[in-house]
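Complex shown without one protein chain; remaining protein chains in place.
For chain A:
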Amino acid sequence: MSLRNSVNRPPTPDAVEDQEKEPTLQEIINIKMIESGEKEKLMELLRERLVECGWKDEMKALCRAYIKKKGTNNVTVDDLVHVITPKGRASIPDSIKTELLLRIRAFLASAAL
């Protein structure tokens, strides 16, 4: 490599795209919730509600059915996550969504965001 060429070389592009854009509102809320410990509390609450209403059992049954269909050795955790996630998201009871939304709103009000 001669010195002449290096002088005219265009600037090296970044290997990794720097995504330090302005943080979105969602990100700010998320950070605040994690820092205050509220997120952990809400996660625990969500887990409790999903078990109570039988959602977890239903997801387990769906997983078992899928594994049975494909064969135990032909399924990975990633497969299951991909298959079950859309069904899981779709079957969350409205009451649980409402409850969590209210809690988040209350948090936002108290954190003066």
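A few notes on this one:
What we mean here is this: a contact is a pair of C-beta atoms (placed from the backbone, for glycine too) under 8 Å apart; a residue touches a chain by one contact, two chains touch by 3 or more; residues count from 1.
In this text, contacts and distances are computed from a predicted model.
The chain that is not shown carries the UniProt protein name "Ubiquitin C-terminal hydrolase 22", picked from "Ubiquitin C-terminal hydrolase 22", "Exosome complex component RRP41", "Aspartate aminotransferase" or "FGF1 intracellular binding protein". In the full complex, the hidden chain is touched by chain A at residues 16, 19, 30-31, 34-35, 40, 44, 47, 49, 52-55, 58, 76-78, 81, 91, 93-95.
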